[in-house]
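Mind looking over this structure? Questions follow.
Apart from one protein chain that is not included, each protein chain of the complex appears where it belongs.
Read from first to last, the chains carry the letters A, B, C and D; within each, the first residue is number 1.
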Amino acid sequence: MQDVVNQVINTSFGWGWPSWAIALIGYLIVAAILFGIAPFQMLFLTLYERRAIARMQDRIGPNRVGPEGAFQPLADGVKIFTKEDIVPAAADQWVHFIAPCVVVAPTMFMFAVLPWGPGMVPVDMNLGLLFFFAISSVSAVGLMMAGWASSNKFALVGAMRAVAQMVSYEIPAVLSLLAIVMVTGSLSIVELINYQGGLFISTRDVASVPDWGLGWFIFSPVGFLAFIAFFIAALAEGERTPFDIPEADSEIVAGYMTEYSGMKFGLFYLAQYVLNFLLCAITSIIFFGGWQGPGVGWLYAQAITPANLQGDWIFNVLAGVLGVFYFLLKTYGFFFVMVWIRGAYARLRIDQLMDFGWKFLIPLTLVNIFSAAIWVGLTKWGAADGLAFVEGWSPLMRWAVAFAVTLILNLGAYLFLARIFAQSQDERTRQDDEVLEQLTNVA
Amino acid sequence: MTIEMQRGSVIVMDRRRGKLRAGQGLLQGLKVVWDHWAGSFRTNDNFSKIHGTFTVEYPDERLPMPQAYRNMPVLLFDDESGHELCTGCYQCQRICPPQVIHITQAKDPVTGKMVPAATEFIIEYDACMSCGFCAEVCPFDSIKMDHVYELSTADRVSLTMRKTQLNRPISYYTGIAPDLWAEAQAGAMKKLQGSIKRRPDVIGLAASLTEKIKARRLELAAAGQVAGGGGQEAGVAPAAPAAKLTPEEKAAKLAAMKAAKQAGGAPAPAEAPVELSPADAKAAKLAAIKAANAAKQAGAAPAEAPVELSPADAKAAKLAAIKAANAAKQAGAVPAPVEVPSTPLDAKAARLAAIKAANAAKQAAEQSNNE
Amino acid sequence: MDLLIQIIFGLLVALIIGAAMMVVTVRNVIHAALWLIASFFAVAALYLVLEAEFIAIVQVLVYVGAISILILFAIMLTRSSEGERLLTQHWWAAALISLGLFGAVLLPTLVGHTWNIPLPSGAPGTPETLSGVEEIGRGFVNEFVIHFEVAGILLTVALIGAIVIAFEERSRRRRVLTLSEEHILRQRQQATAERVSAVADAVD
Amino acid sequence: MTRAIPLEAVLAVAAALFCIGLFGALSRRNLVGVLMGIELMLNSVNINLVAFWRYLEPRFITGPSFAIFIITVAAAEAAVGLAMIIAIYRTWNTVNIDSVDSLKG
Partner (left out) sequence: MLKTEELQINIGPQHPSTHGVFRMLVTVDGETVTDLKPVFGYLHRNHEQIAEVNTYLQNMPYTDRLDYFNAMANNQAYAMAVEKMVGIEVPERAEYLRVLMVELTRILNHAGALGFLINDMGAWQTQLAFGMREREKILDLFESVSGARLMCNYFRFGGVARDLPPDFMPRLKDLLVAMPAFVDEMERLLRENEILLQRSEGIGILPKDLALAYSVTGPVLRGSGVAYDIRRAEPYSIYDRLDFDIPVGSVGDVYDRILVRIEEMRQSRRIIEQVIAQLPDAQGGHINPKARQNVRPPVGDVYARVETPKGELGFYLVSDGSSKPYRYKVRAPSFINLTPLGDMCRGYKVADMVVILGSIDIVMGEVDR
């Protein structure tokens, strides 16, 4: 973007502005675009969710406003704008007011490192992935503020639940990503996507594989298990069913949003849906190659890039369009999965949620990190790192061995942990007998 | 703690514990929901299907109402004559569980005696519980349950319905519930036939009384004309006595109705509020037979000729014939109106009318055949 | 460019100091904690200005995302009584100490000292060296391996310690019996009583 | 960046933050408030570390590494401190520093 701005201002108009002004303008333009996109995502996703879940329930869903209900979110938005903003008398006015902003702002920040297509990333940060998750944890503060400031028991309980859930599910999310980061050796999101070229096997693992843009992490056992764990954690982070405990309407009315109305309520919704979009996007980026797909790599190779200045700009456009198309296709696909899960399952209880996170997901991701270490060792290391026996193998052979070993390891770990977990669940009811024994002895 | 059971058995539900739970159940659930999603692009129009959307987009489409559907009670009146079927017998008011029906019985303006009609009939729709008892108990099939359900208003008072708001023509009711009306008719006919069979001589009024009533009616009609026919309320009083028909009339009506039924049209009761002039039985018979023939020609199933006709008067016969003709017309889908003389007539006129009707019916039949 | 950075720096400093002042002076503890979060955030931004990306992100992740949440939780769980005095009796002494330290010791020392700034003209290191996660990671397993291990042990110990301290013993916690548990318990008590009485009868 | 802002400015900010934190830690009655003061002080130390690293030794990784160690310590300290506060609250039913004056619970 800055190149374009520089081109326009300094070359075409010849104004000779300083570089920091160019940078500022470039970033402002990108930020403006993103701020335009984010609410649009929310509007689209609400409609998408309602239509999809209606189909799952043999209904049609909103189809009155506009063609196929396309303007329904706008109508809802107008309604929510014009509603009275009610602040409870006992509420802490300022905190009550600021909380929605604190919840929304981090989600907007997170767009900063999200790559939409080849070469289309607002800020190619070296630590993009870490930034993404660091910022996402900030919104927990906003939830806490909202719950506390409402001075409502339901709101407070909802906020405590939300924060406890977010904090404890960040750990499996980050741990499952750690496995991926170990394989790629980089925290940059762009690098993560570039890694996933290839066909079933990444080109970085086996260089001879044709680059169809399909060497996604999901195709490796490490990536698959990480995907499962990450997606579950993402459901919990985004407060989606079966982890929508903070706003469990059957227990604590609307959780931390109970005392909010009008646009503040709308902001919470905005934050939630934008966060869901971002989680789906980051899932598709990390495990499904983001904009990677057949054709994008080839198109981008012909385009104007820092590496290839002799390219044709038309390929930039083509690669961008195709890349964004793939990216959005995957992202909305994941959102469909979220809706699908919402349509199928009930909600867990808060202690069951914690149990599941700490006793099942975290051990699983730890095992997965071990698998990732094995994977890296078998595919990348050599005699210099102390693994001389893999030297003689061909890359494909090394990949195959790594695949088999990690598959067995992960599958075994999954089944074992599932069994242990199920048993522990059974014991939770049986444990009562133990307690009873004790109590009987006491009595 | 089990009970003695002669038949059947007690099944203890299988809880299936101890299996490895590794997410199979969750996947199964996803499969079920997926099937519904995939199947939802078809419509579910049949009771035997569980997939497919079953939404009825309400203001655009509406579910067909079953005939028995009951929402709010309405009052019926005869299409042609405007005569109301309600006699103000208070049966509905008495049975109504929430007590929302209020009837004012009509009084003879001269004598101050009750006449079988209602001057005012109020139903508080806002408190009505739609139980349908009023329609069930009504001996004259005059109160029936409506199918209209969009009754919301902004104010409660407008839901207190007066008689003018409650009145509906019989054809309206036959439109929404033809089978039920036919059933009601059949029931009435059965009752009628039963009473004719049971008491062929006693039925009707004594001859001396008939004379008296006739005189009185003339008087009343004159009074009504003097009053200038001011509104419905004034019109009701003179019209009401005609509801009581002589057995002859009834028989003719029966015949005509039978004929009309054969013609495939919707039967409607012929209750003419007009004064009756004496006429010969032959004409009536002829008219009825003509009507039946016409109906036959209209392409319907062979009509049973009314054989055991008791002497009837021309008026009723004529009416019946017209009805039959109309019915036949409907069957032939001819919109041509038939000129119907509505003033009191003698036998000749009745004959004429019958013939006219027959012709019209014939024409209709021909036309429909040509088509 | 310099001006822009100076403006940003000024704003950040104002936010850091202002928020920190609010932390120690505001009456409501929750508000204090929220100001603390603001201060943490501003410090993270200051790290970004200092081109220490990784530290900035870790600051957000740990301070804003974890520690402040922990503090908020603790406040809500302890429900400190409001309306009482905000500061201790000898707060003026503390104020004196702090002011003295700042005005008399720290500020003259820091400002007066000539630091051995090697290249005042420009940044020598490449960006990779500046905020490289890889370098830090290598540092952890080479140079600072002892520190790293100690930090790990410290974290583990802190985790266990926190759990042990905050854990309510099961015996102290009032356990609410469910209906079925109570029922079984009563049945057993009854059975025991019967057995006892039967034994007593037998003895008799 | 290093041209625009002198090192002294950053250090002064850190010193100010440290003193504010010190005041908070010494004078607040609420135990959580004390903890918050300590967190502020730790933060100021971190600023110092990063600033020195940035201005004096940008080639070596020592500064950020120690900043991370300090953050670790801060996290551990916060966890233990808050656990203690909860335990204190449970015993004395207050978190005011001058009410908690006996050694026996």
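By our rule, a contact is a pair of C-beta atoms (placed from the backbone, for glycine too) under 8 Å apart; a residue touches a chain by one contact, two chains touch by 3 or more.
All values derive from a computational prediction rather than experimental measurement.
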item: Full-complex contact with the absent chain, from A:Q57, A:S261, A:Q302 or A:Q423; value: A:Q57
item: Absent-chain contact - pick from A:R161, A:K330 or A:R398; value: A:R161
item: Touching residue (missing chain; options A:L348, A:L361 or A:A402); value: A:L348
item: Hidden partner chain, residues of chain C it touches; value: 73, 77, 166, 174-181, 183-184
item: Where the unshown chain meets chain A, residue by residue; value: 53, 56-59, 153-154, 160-161, 164, 241-242, 244-245, 248-253, 342-352, 425, 428-429, 432
item: Chain B residues that touch the omitted chain in the full complex; value: 1-3, 5-16, 21, 23-26, 28-29, 31-33, 36, 44, 46-50, 54, 63, 66-70, 95-97, 129-133, 136-137, 145, 179
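FYI, only the chains that are shown with their structure count from here on.
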item: Centroid spacing, where centroids are CA-atom means, of chain B and chain D in whole angstrom; value: 90
item: Centre distance in Å when chain C and chain D are each reduced to the mean of their C-alpha atoms; value: 9
item: Overlap residues in chain D, where contacts from two or more other chains coincide; value: none
item: Contacts with two or more other chains, residues of chain C listed in rising order; value: 1, 54, 58, 66, 73, 131-132
item: Overall pattern in which the protein chains touch one another (line/ring/star/complete/other); value: line
item: Listing of all chain pairs that touch each other, if any do; value: A-B, A-C, C-D
item: Footprint of chain C on chain D - complex, ascending; value: 1-5, 7-13, 15-24, 26-30, 32-33, 35-37, 39-40, 43, 46-47, 50-51, 53-56, 58-59, 61-62, 64-69, 71-80, 82-87, 89-90, 94-98
item: Residues on chain B engaged by chain A in the complex (per definition of touch); value: 17-18, 20-23, 26, 29-30, 32-34, 36-37, 39-41, 44, 51-55, 57
item: Of all residues in chain C, those that touch chain A in their complex; value: 1, 4, 28, 30-31, 34, 37, 41, 53-54, 57-58, 60-61, 64-66, 68-69, 72-73, 76, 127, 131-133, 175, 177-178, 181, 184-185, 188-189, 192
